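Down below is the structure, laid out as structure tokens.
What follows is part of the complex, with its chains left where they were.
Order as written gives the chain letters A and B; numbering starts at 1 within each chain.
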Amino acid sequence: MNFITLLDYVGTFAFAISGIRLASAKHFDWFGAYVVGFVTAVGGGTLRDLLLGLPPFWMQNVSYLVVSGFAFLFVVGLRKYVIRLNNTFFIFDAVGLGLFTVVGIQKSIAVGYPMWVGIIMGTLTGAAGGMLRDVLLNEVPLIFRKDIYAIACICGGLIYYLCMYLDLPAAPTQFIAACSVILIRILAVRYGISLPALKGETRPAPKEK
Amino acid sequence: MNFITLLDYVGTFAFAISGIRLASAKHFDWFGAYVVGFVTAVGGGTLRDLLLGLPPFWMQNVSYLVVSGFAFLFVVGLRKYVIRLNNTFFIFDAVGLGLFTVVGIQKSIAVGYPMWVGIIMGTLTGAAGGMLRDVLLNEVPLIFRKDIYAIACICGGLIYYLCMYLDLPAAPTQFIAACSVILIRILAVRYGISLPALKGETRPAPKEK
């Protein structure tokens, strides 16, 4: 197992933990919590693969199912430690976000899509799992309302293509882009930076459609 | 840019506006509002393309992303005008509905599917974006409860195939079908026509599944 694979599992683990914890807060049963954790971890990449016309990545390799299983056992078995490890999970989650973004961009480039599709696919890979998680939890998706999350992916994507434009080799390009995502994410949370919310209209929402 | 392309952008713009306004009513941030607008505009066509096994249309052409961006700027920058333009948006939305329905049917015929699949694909193209929008907003989809919306697409689809059956050339067939959708939609809203709602059973909902 090389270093990238290890980071991939760390990200998968952290994403699954986030889904399982939120599912447990809503009193899902074991099966439901596991599924929500798994969807959080692989949902973004699955949506990306469907849009790119590729076979879903997690169906080629049982590891993602297993890593989500470990995340489940961890939440069930080590409940007390989970809360104490909040900061660790946050870092793992940011690492996953950075790595997943880069993976999404690479896959998109491999299929031959231009930059703007690559950035969208990178952002989907990183952020859409959490969106699907919130749909299954019957909540308004958090990424639409709080924090810099998907925006970190978008910035990382822009930096990825900037590095490519500057003719940097693949490895440093990927490293710089992933680190940018992680850094932006951490700084945004640390300094409480977020996007402005849109103000609702004073009149009731339109009913045309 | 020919006339059909212009109409396509008008429809995309109106659909995106509808998503962004509803997102702003729920205090989504800028990113969330833009995404909801974009999903409202391209979600139906994306679902259609995935079901037909085609590459998603908006990934081939950056225009849809840009038009949704203009819709976002419009809602953010010209808030006061947005409410006054309710009737204009309603017409634009109906035009989009008619055009998207016809596009969905054409794509479905091109892949070789029979009439009933074409009508479903036309309806999905027109109406599923609004359904996905409501799922992301964590609301019960409006198209399942109010107004004649998807039904207008279905009627337009039937008229499309009637025209084909009568051996009309492609252009008038498309024109008649799209106008039917627009007309049915406008008349239904104007005269408050809607489908009957199903009455719930007096006993609680079944729990079998």
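Operating definition for what follows: a residue touches a chain if its C-beta (ideal position, glycine included) is under 8 Å from a C-beta of that chain, and two chains touch if they have at least 3 such contacts.
Worth saying up front: this structure is predicted, and the values here are computed from it rather than measured.
Within the whole complex of this structure, the shared sequence is present as 3 copies, and 2 of these are drawn in position.
The working rule: only the chains that are shown with their structure count from here on.
Superposition on CA atoms relates subunit A and subunit B by a rotation of 120 degrees, given as a multiple of 5. Each chain gets a centre from the mean of its Cα atoms; for subunit A and subunit B, those two points are 29 Å apart. On subunit A, the positions that touch subunit B within their shared complex are 50-51, 53, 113-114, 116-117, 120, 131, 135, 138-141, 143-146, 150-151, 194-201, 203-209.
Across the interface of their complex, subunit A is touched by residues 15, 18, 20-33, 35-36, 46, 50, 55-56, 59, 62, 65, 75-76, 79, 82-83, 86, 89-90, 93, 130, 135-138, 142, 146, 149, 189 of subunit B.
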